[in-house]
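What you see is the complex with one protein chain gone and the rest in place.
Coming up: chain A.
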């Protein structure tokens, strides 16, 4: 097993909502006690319901959002509470590709300025070196070098996402949080970007936390997968195990719901019913129980801990031993 690069322990991110001078407000528990490890060169997939806290977790790892509690160690250094100057030094080693390619590119900066910004910030190379590097990066993500002189609004959604990827790669990071980097891309460009990420991990030993909704992409790209629901980890396993032997009812329902590119495939599905519970007022016990077809009374009483059920496979469900989800 390769050495651990990122180690997250019991991380919590809580947002105060509606708090003012006159009102107490409430707390929204976006991430509520998440632990996970990412090894050097490993690609870990993060999947889960929309609103389950994936983006918040990814940003908290880089301290783009302040964690409320818990620890994030990056290559041995505690990131939580690190003073700004040390954090800046660490930042060039950890980058993020943002979920929304529209909101995340400054419309007043040229593409060249956007990609070169981090190089400039970290004073890497001369101006000519930086221009050269920007051109190389554009080509690497499949855009013409001339794109550097143009502005974000002149590009389609998918093209903008590639600009975001080039920006993240500019400073040669060790670790990238990729927040749905290919969701906005058509499948042929998605395939190019996935191949690019595969190259980068092979060439540079890059570690990636890959947030996504497309389970076939996650299966293809990731060594390991973490499944989140309402701020909690439900299951974590190697990609191979997760897809063939899911042990959590939520994982099973995710796999069932994935659309397959074949109009004839009409399948039996465990389709989730009911509303997503609110993270302001999460269910007692297992947070999934209000939508779980297998919930029993005990599920409302105890919060299930992540239990190891096999090599690198852990599940948070009190009924995991008695359920056979592969029938």
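Worth a mention:
Everything below uses one rule, namely that contacts are C-beta pairs under 8 Å (C-beta built on N, C-alpha and C of every residue); 3 or more make two chains touch, one makes a residue touch a chain; residues count from 1.
As a convention for this text, contacts and distances are computed from a predicted model.
Per the UniProt record, the chain missing from the shown structure is "ABC transporter ATP-binding protein", taken from the list "ABC transporter ATP-binding protein", "Cytochrome c", "Ring-1,2-phenylacetyl-CoA epoxidase subunit PaaD" or "Thioredoxin reductase". Within the set A:92, A:113, A:172 or A:198, the residue that contacts the chain not displayed is A:198. Touch with the chain omitted from the figure is made, among A:68, A:95 or A:159, by A:159. From the options A:272, A:286 or A:299, the residue with contact to the unseen chain in the full assembly is A:272.
For chain A, the list of residues touching the undisplayed chain reads 17, 47-52, 55, 99-100, 102-103, 142-144, 149-150, 154-159, 180, 183-192, 194-195, 198, 201-202, 213-217, 219-221, 239-240, 253-254, 257-265, 269, 271-272, 275-278, 280-281.
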